[in-house]
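Let me begin by presenting the structure, written as structure tokens, before commenting on it.
Note that this is a trimmed complex: some chains were dropped, and none of the rest were shifted.
Chain naming follows the written order as A and B, and within any one chain the residues start at number 1.
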Amino acid sequence: MASNLVWKLCRPIVFRQLASLRSGAEIRNFSSSDPPPENISRYPVPYKKDLPHDIVDLMEEVESKGGFLPNVFKVLSHRPAEFRAFFSYYNELMNKETGGLTKADRELIVVATSVHNKCLYCVVSHSALHRIYSKKPTLSDQVIVNFENAELSARERAMLDFAMAVCRCDTITEQHFQSLEDVGFDREDAWDISAITAFFAMSNRLAHLTDMRPNLEFYNMGRMPRDKNKDKGNVKGE
Amino acid sequence: MASNLVWKLCRPIVFRQLASLRSGAEIRNFSSSDPPPENISRYPVPYKKDLPHDIVDLMEEVESKGGFLPNVFKVLSHRPAEFRAFFSYYNELMNKETGGLTKADRELIVVATSVHNKCLYCVVSHSALHRIYSKKPTLSDQVIVNFENAELSARERAMLDFAMAVCRCDTITEQHFQSLEDVGFDREDAWDISAITAFFAMSNRLAHLTDMRPNLEFYNMGRMPRDKNKDKGNVKGE
């Protein structure tokens, strides 16, 4: 089946990202069980037995590697075909290995633009990912309140200014590109910044539709410096 | 290759839609040649010879069946992997055969929300599609100026009110769903309306990034009642 093949391509990247969730070791102390599915979406969340095999396979791998299954997988599985399109696109944008954006940069764009769109799920989950990738435990909280006075580098600020212009559907001009180029980004980076912003413009709206709720694990991920000893224990426990 | 397989799945639907473009017979009088590629995007538009075969195949089929190749295909081919994800998703949303939304409904949602986002490409191209599907040559022009006093049915008005709430990232409440249900839509229709709105929230922003220009053919498509004789002539001329 074609759909399985698509997943074969994108899974490795999904898993790579999901695995990084585990670095938020303290999440073990927080919540051992997800809230019942009916609380995470306004729409029915399918039982695994009713989902296509490729989607179940993906979910199980994600959960076993990442430690928990982000609710967006559950919520969007209500529409399996759209689920596949959504995560294929997501992988192209968020997990690519080339270009001038770091993983932390990508997450910061998601946080800043999703705050503008008042999207609870995306802000909470992607600020967690930003804390982990950036190893800066407070920067995303600052950006959530006001990116204009957050402790950003000039490069990060220019990146978010561009992302916010795209987020607001401002008419993009050469001046916008020039501001990016002044801090070292090129036009392909501009496309990356914009495509991420655009994808989450979509994602934020799906979250509003479904009233998608973030997993409790996300709230605290990446906030505390890891205790070396505790980490070892966790690794053993796997 | 997986990517080819995806296209095998989605092509029939793409073609079905593109074929409908031909019903705008008067476009033959308008422009026989596309503007040079450099005028349709701020980013380089690849030569066919540099594009992956699956994308070229698709483009050629679309062009031969629809009479011209919408510029969005050319502009987004700058990023082949994202191109595939974009059009896979597009097909799931715009060409599905089930649910309460007609093709004209889907296009009307795109027009109304893309106007809000000031997206030239999407407004011009999808108002053309709306004229063709709806056989109402002036309704999309009305919606472009002000959907609130356009000649809409109560059902269409509720549909656009919901779409605009999603477009603006309003917090969606049960009241929003109730307003849809009052005119006969169900929750799956609400998802369709929202997913289309969300997808074009993304698409509009990509068009702003690239300064994507609509094909001249779109401006006049579906405006004039078709001349039976001329139509025959056109069919002959194919």
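What to note about this one:
Assume a residue touches a chain if its C-beta (ideal position, glycine included) is under 8 Å from a C-beta of that chain, and two chains touch if they have at least 3 such contacts.
Remember, predicted model here, so these are calculated numbers, not experimental data.
Each chain in view is the same protein; 2 are placed here, and the whole complex, as held in this structure file, contains 6 copies.
Convention: only the chains that are shown with their structure count from here on.
Centroid to centroid, with C-alpha atoms defining each point, chain A and chain B lie 28 Å apart. Within the complex, the chain B residues that touch chain A are 2, 5-6, 8-9, 42-43, 78-79, 81-82, 84-86, 88-89, 92-93, 117-119, 166-167, 169-172, 187, 190-191, 194-195, 197-199, 201-206, 208-209, 211.
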